[in-house]
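Here's the structure we're looking at; comments come further down.
A protein chain is absent from this complex, but the other protein chains hold their places.
Moving on, here comes chain A:
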């Protein structure tokens, strides 16, 4: 071990130390050998750590200090909508009646939980302009796959068995083509044009009688609104396909344009992005899916309905694609999203998008002289820069990202979308102040200057983090994926 290494919890373990307080054993104990067949009582104990409660708290506090969250500082990670996570959400999700309710209790004993789910569905229906919503999918990618499975079931029930292809723009999130594959489709890529939008001529070429759907993010991953959405919808619908909306970028269009009105047939939302379920270090999220009326029969079952003043689950759904998740979705995240929507109201949600877009455009214009701006037009909630000017000076986008760490920022998304060279994708969100944006812009300008005058300082960054750049090649070549006692 290096002297500066952070201990693993296993290295703090000392035999005989405990960190638990189990209830008393107040029933007469039977001989275990009579209760379990031979060979089923574990012989070798699982090597979990033996530490005291204070050891645990200090360990995880130390780890938390080695982690950057939105509460630690600015986090302009494009396409991820790293906005403030309101604290009321955390409190509400921990109410006994929400956190400590069993999913298989009788419906009559969980009417409050069902009421919240139902009202959230109603709010999401209005926000997306769709006809029905399911809360069952656990995350965005799970929602994509659920939506595609419904589209498949729709075509199949129409006897339309040749629709085996899903069209995905070259700028799409990686989950889009992967979800299409898992749902049993082939992926066809449609090109972007020089304006960063889907190339309509290419779209016309790739649609056909084998088209099941087009998956689209709008605004797209370049932060640009697909202005020709109406024509695109006509092209796809005209060929008998369905239009799928990836809701990852919904923060850009709240109260400005609804997927349902743009012609989309299926929508998934990432409640952990636009609707402030915290990202949790990579999850849990929640990925509700909304559909137009002709797809309602295929929704995962059960669906939640209201009969008189009672909320009930309907399992009698013969055309349903089936269950996509045990129980009813990531309820705890849905509680947080509902709390957020109710904290904002209609005018608040409108302001969210207006400020998110204002912040992004402000940053884009102020950075435009210092970095290449591949698409010089108003962006929506995020924008992309290219680091190709700096690359010529020997400073790569990766170096710029690492240098930002020295200023206490989480870097933007880099090298995505794939169709922009040395891409830097910045999403400030609406919860950041002008002062924060200005400070970040200043840092970016300083780095651009350093690239010209003193590139080593950027190339060798970061200089101030607890650890330097890590050897990822060795990690992949000789994987060490667990601790082993030496």
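Everything that follows uses one rule, which is that a contact is a pair of C-beta atoms (placed from the backbone, for glycine too) under 8 Å apart; a residue touches a chain by one contact, two chains touch by 3 or more; residues count from 1.
Basically, contacts and distances are computed from a predicted model.
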Which of the following is the UniProt-recorded protein name of the chain this complex doesn't show: "Probable glycine dehydrogenase (decarboxylating) subunit 1", "Tricarboxylate transport membrane protein TctA", "Molybdate ABC transporter substrate-binding protein" or "TIGR02186 family protein"? "Probable glycine dehydrogenase (decarboxylating) subunit 1"
Any idea which of A:70, A:400 or A:426 touches the chain not displayed? A:70
